Structure formats: C-alpha cells, structure tokens
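One structure is given here, and the rest of the page talks about it.
Of the protein chains in this complex, all but one are displayed in their positions.
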Amino acid sequence: MSDAEITTETPTGHSRRTFIKGVIATGAVVSSSSHLFRARSLSASAAVRASMPRMISLDVNGVSRSVDVMPQETLAMTLRYKLGLTGTKLGCDRAECGACTVLVDGVSHYACSMLTNTVRDRSVTTIEGLESADGTLHPVQQAVIDEGGFQCAFCAPGFIMSMVALTNENPEPTREETAEALSGNLCRCGDYNKILNSAMRAAEYARRMV
Amino acid sequence: MALIGQDISPPDLRAKVTGRARYAEDFRAEGMVFAKLLLSPMPHARVRSVDASRALAMPGVLGILRAAEVNQPDAPGEAALTDEPKYVGEPILALAAVDETTAADAIEAIDIDLEPLPFAIDPLDSLRPGGSNARLEGNVMRLGESGREWEDLKWPQAEFDAAEAEGRLPMGEPTDEWDHGDLDAAFADADYVLEDTIVHQSLTHHPMEPRSSMAYWEDGRCYLYGSTQSTQRAHQAIAGQLDLEPDELVFVGQYCGGGFGSKIAGVPIYQVTALLAKKIQRPVMMRINRYEENYIGRARPGFQAWTKMGFRSDGKITGIDLYIIQDHGPYGRSGDYNTAGAVTDLMYQPDAMRFRGLTLYTNTPPRAAQRAPGGAQIVAMLEPLVDKAARELGIDRVEIRKINAPTHDSEFGPQRITTTSAFVREAIDAGAAQFDWAGKQALSGQRNGTKVTGVGVGLSPYVGGSSGFDGLLLIRPDGTLYIHQGIGNLGTHSMADTARAAADELGLEWDDCAVIWGDSSQHHPYSSVQAGSQTIHAHTRANYAAALDMKRKLQEVAAAALGGSASAYQVGGARVSGPGGSMSFAQAAERAIAMGGEYSGEALPEDINDYTRGSATQLAGQGLMGVARDNFSHEGSTWSWVVGFAVVELDTETGDVRIVDYTGSADCGVVVHPRSLAAQIHGGSVQGFGQARSQKWVFDPKWGVPFAHRLYTARPPGILDVPLSMDWAAAGEPDPQTPIGAKGIGEPPVGAGSAAVTSAIADALGGRCLCRIPLTTDVILAELEGRAQPHALTEIHS
Amino acid sequence: MAVIRDMMPAFELFQPTSVDEALDVLERHDNTWVLAGGLDSMDWFKDRIKRPDVVVELGSVSELSGIRVSGDGLEIGAMTSLRDVAASEEVRSRFGILAQAAAEVATPQIRNQGTLGGNLIQDTRCWYYRGGWPCYRAGGNICYAGTPRSMNREHAVTGQSRCVAVNGADTAGALVALGAQMMVRNPGGERVYEAEDFFIGPEIDIQRMTVLEPGDLLTHVRIPGDWAGARFYWEKVRDRKSWDWALASVAAAIVESNGTIERARIAVNGVAPTPVRLTDVEDLVQGMPANDDTGMAAGELATRGFKPLRHNDYKVPLARNLVRRAVRGDAA
Partner (left out) sequence: MEILRTAPNPWGQEVLVGVAWDLLWAAAIAGFLFVVGHHLYVWIMAPKAEKSAAGPAPDIPERVERHSSASRTFHWLMAATMLTLLVTAFFPVIGVQFAWVTIHWIAGIVLTLLIIYHIIHATTKQDLWSVWTGAKEMRQAFESIGKFLRRQPAKEERSGKYPLDQRAYHNAVTLVSVGVIVTGILMMFGVDTWFWASNPYFLSDSTWGLVFVLHGLCGVGLVTMVIAHIYFAIRPEKRWMTRSMIKGWITREEYLEHYDPDLWKLGTEPAGAELAEGSASSADPDGVVPA
C-alpha cells in the first residue's frame, strides 16, 4: 500500500459525500473558525483594559498568520482551534505528557502551557511544519517510519518534535542523551524502545543530510 | 514472498508522523459547540435538586442534559449521567455552550444540592460489621437462583481480629469458590509450604488520548466521532445505547490514542455527546480532559489476596490455596479475580487447588479490563513467591517455572479445560538464551557501592484468541484488494497485520491491498473486539476464510470466462491463470460484477453475521467479493505466554530502583510482524514496570476523594524509568488450532514485565518478598531500614 | 460548587518590558499575578482555584534574564530559564550543584520554559491544598494532610506548623548550600535576603512559601564566590526519573583539605515547608574526615527531632542517608 493512500482524508466509497458534507477538513476551517472557539469568552469579566492587542500575528511553520486570541488562551488551543493545526495533541493539557510539544524558536515547549501571547515575536514549528512542500519528510519523520513508528501514535507528534529539537542541538547524541531529551514526553503504549531506536536513526539521518 | 513474518510499514504510519492522523478531537463540524461535564464532588450522593437557571441565562449557553435523558441500565450497570453518583468525578450532567470557557463558567453557575450518602473506599471496610456499602443495593453480588443477586455481606469481627493477630488477610465467607484435587493431601505431600498476604493496587488506564468525542445529527442520522479499540463493535454498542438501528448511526474512529481495555467498544460518555447534539441541534465537541479521563477512563481492579502454596523438594507445586478480595468500583462486574484463579492453576499446574474470592463494590472509579485483566495482577503477586520457594529448595528460578509449566494437554481451571498449545518451555528457553540467564545470574546480589543488583524472571500467560468472526474482502475493478476491517486501530497494527492473511492467500503484494477501517459508513464485517489479544488470532482466521472464499470465486470467475475447470486455475501475482489463459484481478472484478450472484456479493453465505450481511449488501455489485465466517476448528482455549527477564539496581540507602536490562520472550504462535511483536512485548512490559514500581491510587479515607488524578500523581513510567535498550525473543511455534498459527500477544507482557521486576527487586533484597505492589521507593526503604511500612499490608488505596 | 477544570478563567494580560513597568502595573491593579514560565501558575488557573484579574507576564523583561559574572560570584536573572542555568559554563564549572539541580527539574520542555525564579517560588504540591481543599494554607482552618488518617507520603517530616506541606523547589536547596542571596524589588526599593531566609515556613506565614508579598518581584539571584569549586553533592530521590518532585533532596558544598572537612554548607529539601539548612551538621563535620562514620553521624544529627506523619516515616532514613552520602563524598 502506498503512502499516498494513507493520507487521503477518507477512504473511497459512496458514503464519501456524506462524510465531507458533515465534517470540515481541519485545514479548511481556519477562515471561519471564530464561531468554533470564540475569541473572547462571552462571560469574561467586564473591565477590559487595553493591555494587549486582540489580533496578533503569529509565525507558525514559516507562515505569518493573524489570529484573534484571548489573554488566557494557550498556544495549543490557538493552534488546534483557530489555525486548524490539529497535529499538536492535547493529552493532559498540564505540561505533563508532551503530546502538545512544539518548537518555539527551535526549542521544545509544551504548547498547552504557554500563553499564545508569549510567542508573538517568535517562530513556532508544529508537526505540520516538518514535511517539505514537495512531500519530502523530515529526516526524523522518515526515521520513525523506517523503524516502524509508534503504536497508537497520539504521542507521536510531540515525540517527533522533541526528536527534532534534539537532532538540531546535538547531532551525535548517545542513547542515554536521547532518552534524557525525550523524557518530557510520555508514551502510554510503552513503546520507548522503538522510540529510542527511531530517535537514534533520526540523528543518523540528520547527520547524513548536513 | 509471503507477507506474514515480515516487517511492513502499517498503512497509517505516514499520517501518524505528519500529524494528519485524525483522532476524535481533531474533527470539526460547521457550527460546532462545546460540552462540559459537571462531576460529582462526593464519593456517593443523591442529587436533591439542580438549579441551572443562572447557567442557562448566560449568553452562549445552549442547553443541559440530565440523567433522566440518557439510558439508565439496571444495577450494577452504569449510565453516562446519573442522579446518584457513586464515585468522586462521576458525571451528573452535561452542558453545551458556544465555547469552552463559557461552558466552564456556566457549569460553575449551576446550583446543585447533593445529599451525601454512606460510602466505602477500601473493600475490607465494607466487609466489617457495621461497615458502609458502596451501593444502596448491597456490597456484593452472589450467584443465586435468578442469576447474580445483591447481598449486604458482612464478616464477623472475630475474623478481622484473628487476621490482625496473625498478620494476614481477613478471609470470611467468599461469594465464589472452586477447587480440584485433595488440597490437604497436596500440602501434606509438600516439602515446603509458604503462606503470604499480598496486595495489588488499582490503576487507571490513562491512554494518551482521553475519550473525547464529537457528534452531530443530519437527516435523522447521528454522526459520531470517537476513540475506540474496536470500530464495528463500538458502532453496534453505541447504536444500542442510543436506541438506534446500526444504519442510523455513523461511527468514525479511525485512530485510537490508546485504550488498553478502557475503550473496548462503546464508551458511555459518547452517548452524552450524541444526545446533547440532538437536543440542541448543533454539532457538539465533548473534550474530555485528563482530570475527567482519570475518573471516567476506567481502571484495573486491585486485589487483596492471600495464598498458601506447597512445593515438593524437586520444585513441583503440589497445592495452591488462593483467596482474592477484589476492589471493584461501583459498576458492572469485573471478572479479574476469577481469571486470576484460572491463570494461577494454568501456570503452576498444582495437583490440587482451591480458589475462593469475592468482588466488592466500592466508591472508586469504575473498573474495566486492563491489558491482561486478572492475569497481570496475579502473576506479579505470585511469581516472587515461587522465587522464594526456589531459593529455599535450591532450585534454579527459571527451572522451577519450567518444572511446573503446562503442556498442550494440561487441564486447568474449574472446568478443567485444556489449551490449544503451550510452548511455554520453548519460550522460556528462547528468552533465557537471549537474556543470558545463566550469565546474568552471576550478577544477582552483586554490590557496586550502595547499589545491589537483582535479577528476576516472571512468567505470564493470558488468553490469546477467539474465533467465529467474519471476513469481508472486495476486489474492485481497479485491481486493488480492499480488506474491510471492523477491528479498531489502536496501534497494535493488527488492523494491517491480520489483513496479510488474505493478501498472502491471494498472493498479493502489500501495495495491491488497501485496508478499509475505522468508519462504519465504510462497511465493516462483524468483528471481534480488539481486546483480550483476540484480533491476530480471530481476524487472521476470518480474513483467511474470506480469502479462501475469494480465491474460489476468482477461480470460478476465470473458469467461466476462460474455460476449463475452476480447480485448474492458480491465483498469484495479482492474476488468476489456468488452462484457458490468465486474467488480472481487475478483469476478474469486472467479470464478477457482470456475473452477479455470490461473485459480486448479491448472494451471501447463510452463516455470516447479520451485521456483515448488511455491510456486504451495501458493497454488492462493486467488485468481486470474498466473504465468509471463520468456521475453522478451534478445540481448546487459546493462551499466549510471555516470560520476562529483568535486571534491576537497587540503591540500599535510598530505596531507589533502576531497571537496567529486560528481555521478553513470547509463545504467541507464528510471528506475523516481528517489529510489532517486539513493540507489544516491550510496550506491555513497560506498562508492567509502572504497575510494579510507581503507579497507584490514593484516596483520602475520610472524604473518599482521590488524589492520583494527574499523570504526575498517577505516575505512569517515563522513558527514563525503563532500560535504555530492551530485547525480545519468541518461540515461534505455530498454534495447531488456527490456520495461520498466530496467537494474540497484547495481554501477557504486562504481567511478565511486572512480575520480572517484582522478582528482581525481591532478589536484590536477598530473596525477601515484600508482598506489596507497587514496590515504591518508600516501601523498599522501609524494608531496608527495618522500619514500619508506610501503610498496613492490606490497605489498598494508600 | 461544581469542580471544573482546564479552561482558564479570563484575565487581563500585561507584558511589560522592564522591571519598573512591571512594578508599576502591579501597583496599579488589585488581584494581580506574576507569571514567569507559567507552569505552576497555569495549573492554578486551569484548576480555577486562583483567579487573578491581572496577570503580569515577565517574558519580555530582558533585564531579568541572563547570567553574568559579578565580583567573584555570579548574578542570575530570575527569568533565566532552567535550561540556561543548567547549561551555563559558568554555573557548571564553579557552582555545579545548581546546574545539576536545575537539570533535574521536571522535563526538558519545562526546563526550556521554566525559570530559575519560577522554580524557586513555586507553590507547594500538597495535593490537598492543590485540590482546592479549604486548608490552612488556603485560608481555612484544617490541615487535611496532617490528620492521623491523611495521605501524606510526600509531606513534611520536620518544620511542620499546622501545615505539613513541603517545598518542592529543586534549585532552592542548591542555592541555600551555595549561600546565595535573593534580590527582591518593589516600588519601595530593593531588599536582599539570604537564600535560607527567603523561604518561610507556615509558622511565619501559612499562605506563602517565600518572603515575597504582592507587589514584590524576585529579580536576581546572586551567588557569592565563597563556595566556588568546592566539592559539591546533589542528589534528588523521586518516584519517577522525570516529571517528579523530590521525595527528598540534598545539596552540599564541602571544602576539604587533606581528607578533612574544612567547612561545609548543607541543605535538604522535600522534607519541610522550606529548604532546611543544616547548620548543626555543618558545625559537626568541621574538622572531621569525610568518611561514612562522619556521614552517618551527620545524617543522624540532621534528622534528629524529625516528626514523621502517618505515611512518611521513610523520609527520616532517606534524608539521613542523603546527608550521609553528601558528607561521605560519594560520586554524585
């Protein structure tokens, strides 16, 4: 089975129409997202002091995007519900599991536990930003595929972002350093051995590319 | 080359590494709004009144759903919403609003009056004279004339006093009991008899993906996006809960971010999403957060147990007396304790055995199967005791396991059944060789500064397969084989791996196959739940059966088109060839559509499940269909085995333990997908490490409120808590009772990992078995320092 | 009354670019909250227990970040990330225990975002308190963790005063052992505290962990050169090797000559509501050989008078053995 088929949004069949009618592909919803997740809570307390602009500009995956955020909004929520970037997962929303890991100026952060307003002038990379425009996978992604990847893979985007951060910082990590670098991500399937194998391979691929 | 036995890339992997894989919370619908739950703050209460007027008056609030509006099953069944919450965190009502912050603010604005009711957190407290029960109906259910009946079971104070005096588990009247052989004679025959009370904690499943869901209604049909282990069965179950016909519900669950038994089929809370969406006529997203997942996400039942085991001087186990009190939670009926009895009998093959037990309802979150339910607990509890006997009798610890291990025709359990195959000794030998048991034994007790090394071994069996499900295949005119899979996609890759049985039989390359999964509108066959290690066994069989059906039809289609007898045609290389020539699968598909009847699915076999019939009917006329029920013989009960070998380093001054080496070796029949098997062995074992070392529940006994509701307080293992590198092996002997020879492997590694670690820790402590799980730092340090343990042996939630 | 989690209540956000501006915002508003890395804070907000009207986020105050040599010591801005503290060559080469302690906080992502100041002033992790129970620390009348039936495995074995919560800051013990000073500013000016005086126990203020009052900002940590290059010992014992607080930790700076301890500064944390500096032990070991006997005597003295609660007796031998190792001079 080729990879291309995998990424089709829906399998073939006559019910495809129903599917598409009902559900909006995540990427397409951006322009009309304000009704999904309001910019300002309706019940927010009244006194609005003009401390922060509401519309801010975010640099996500190399693209500058304008988005209306609440002061208390986390980056994970902005990415997932305002920018349609659902690759960043919410596993705990408490900086504990790492499924929401993104890179901010190349450094790994828990997107669930940083305010969107704190990344205004910084560049954010999510799992969606790793693949090249021509479909070439990032060496880390390719390494994961070549090692047979994750199990349930809900943690995968976070782990992959941590691996990217590691390969950027340390081109020749030992297995121990790799484990340490990935210790902010949790895999409940317990697939750590394969994850470490993937990360070691990723470092090797990254070295080869340089 | 046959696909079975090869490493292949699962078809969903690219989506998983690019972030395009869509889990339930990743779906969006136009006009989607958000739901939030109001959870019970009390362990047991009755809702006196609810005043939602302030909440409903808030701008953006769209409606609430109360318990009366959802299905309320009879006790001990669980409803999605309740007016008599039986644990802290149980959902009482749900509210929808245009955004989540508003929904949260509105939940806070609901005035609810709760009447606290008596509650029980520790099962033993409920058995004491005058102890309170978790449920108004009673604290246990016993098999009576009309099935299970409620009972308010109390044991005499004298039993508690006696138990305390003897430092053992109180053991009053059980509700379940079975035995075989002459136990007294067995113990009389024994040269060494041990007796211990052992406690095993309850622990939450905590899959990475919480059970979020999204639903909307269109033209009277409900569209529900959820996370499930088993798509087809979830579709059926949820339709049933919503009182819908299967074709009135479209259920989509393409990816499942972990389940481990907690999302086997329908998830109760999905009803709430669906009903709320119907009520307010808007698409509803119910984002379940980790805090809520802790409560409604299921957990493994804990055991308070006692055992007496007799050993002959040659290591043969003569008799086992086992007593288990199970901590059940407030709903349903978990059979873990009974399974634990059967597992014990199977793995140790005593001449005589008695099992007694009971399961107590408690006001703690609901229990469900968790990867090797019952098995994972009992092996971790008993294996260190077998070590103790081996040490006492001067027998090698691996050897004593081989001495007692069952063979293919060994009987076990109350019904004295046999297994389909038991290559236990082979798996042990393969693992011991891979791990270098003989060499690593030398490390046992070795000291390096304050660290002492312990080497452990743990054996773990579990049920590994069911049968009787359907396969549904279609070759479309594009020449591709579409393998319809009703099992789920929770990362074991069995969604792809079981499909190989069909691909291999039809001689196809993997690139010529497409797996259809995860969406009820894509027509799944009736399938096993993806739980209990069933799928690799059940669906290699079902797909193989369908492939045989398809192969026959290909031959007949070719014969009809090209002439000659059908049996003279060969299938291979995406073609069917014979005396009259050769045709491609694509051509055969066209031809089958033209021929109609059974070839294109217009006529269907009698014995397939109605669900499959419905799906096949929908697909009829679109290609050449292979559809069949798995009618292959299946004599005996299918069990798989994993033996774990671990090395730990225990710091004698801090009680800190590091697992530094681990090998798991399996008897799971034919190895279908080596890399996936390794992942199952290692992943399951890692869950076992967490069970043995860190995960546990804590409740405040006065208020009945739990504390381990965050990941950092529940403490599942992280990447630094496991060895840097792990190894595996497999016996690789095919199971004779299944055509592909493969048995399931999901369950047994958990117990193997846990037991190997508890065994290794006991070894590091010079053979002292602490009889408590988890073996946390404080427990180990208290033992090393000769100080009182932090909690009484029988306490289960502290 | 409902308990609802994970959607933060609305607040107004300020992102000042200077300390003066930050202090000004704090002075002009009521019910304010200072956000450093935000990891502890957001927990409170998401639990909807702390509900500030105004949040002052300090990420843009550049004068609060960075490590610079000051005299014979170092001055570290409170907003310096734990990652930078752990990676700093200056810190690693001269004040190794601080780098070690910072490197063992939680996880890489948290260290990338969490700050030294935030780590130091984090609130306690007592689960009764964090669960929103109306305990003494939360302004109520009961220490729910201190009853004879409470679940207090992670709680204090010493220094309890109505409240039995522990200080969870890994870097705190290290800074006490290094004799660091905390520089605090408010509109009235700057105050400087010795590290050990910066943390206050419930006997002084049951609702705070440090001397900081509303309107105060911890701006810098100054580490004197006194202990530069001493033999350091840091160890943190925890249930999980990442994302976990210490069951107990020890931080020690010891100067030896000819196998004899010349002077020592030792602190344990995770055992009391504040990091505990062991001045008695420091006096005891002075002039004694760095061996297990001295270590044992030091450990025994360190834990004398500890009053374990129902579930945390193990912390007594644990703290004793950690001090013992620190004095004995195990390879960390």
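Every chain is named by a letter (A, B and C) in the order it is written, and numbering of its residues begins at 1.
Operating definition for what follows: a contact is a pair of C-beta atoms (placed from the backbone, for glycine too) under 8 Å apart; a residue touches a chain by one contact, two chains touch by 3 or more.
Because the structure is predicted, anything quoted here is derived from the model rather than measured.
Though it is not drawn, the left-out chain touches B, C in the full complex.
Touching the chain that is not shown, out of C:D205, C:E262, C:D280 or C:D293: C:D205 (per the contact rule at the top). Note that of C:G71, C:G139 or C:G188, the residue touching the chain absent from this view is C:G139. Touching the missing chain, out of C:T80, C:Q100 or C:Q160, is residue C:Q160. Summary of contacts with the chain left out: across B:D387, B:D667, B:D700 or B:D727, the touching residue is B:D700.
Those residues of subunit B that touch the chain absent from the view are 41-42, 45, 114, 116, 700, 702-703, 705. Although one chain is hidden here, its contacts on subunit C can still be listed: residues 1-3, 131-134, 138-144, 146-149, 160-162, 200-201, 203-205, 211, 213, 307.
Just so it is clear, only the chains that are shown with their structure count from here on.
Centrality annotation: B (chain centre taken as mean Cα position, compared with the mean over all protein Cα atoms).
Centres computed as Cα averages put subunit B at a distance of 41 Å from subunit C. The residues of subunit B that reach two or more other chains are 100-101, 105, 289-290, 711-712, 717-720, listed in rising order. Annotation for subunit C: residues 6, 8-10, 241-243 touch two or more other chains. Subunit A meets subunit B in the complex at residues 1-3, 5-7, 9-11, 13, 15, 18-19, 21-24, 26, 29, 32, 35-38, 41-44, 70, 80, 84-94, 96-97, 99, 126-128, 130-131, 137, 141, 144-145, 147-157, 160, 175-176, 179-180, 182-183, 185-196.
Considering their complex, residues 1-10, 48, 127-128, 131, 144, 147, 149-151, 153, 235, 237-244, 247, 310-318, 321-322, 324-325, 330 of subunit C touch subunit B. Considering their complex, residues 6, 8-15, 35, 38-39, 42-43, 45-46, 53-55, 57, 59, 83, 106-110, 112-113, 241-243 of subunit C touch subunit A.
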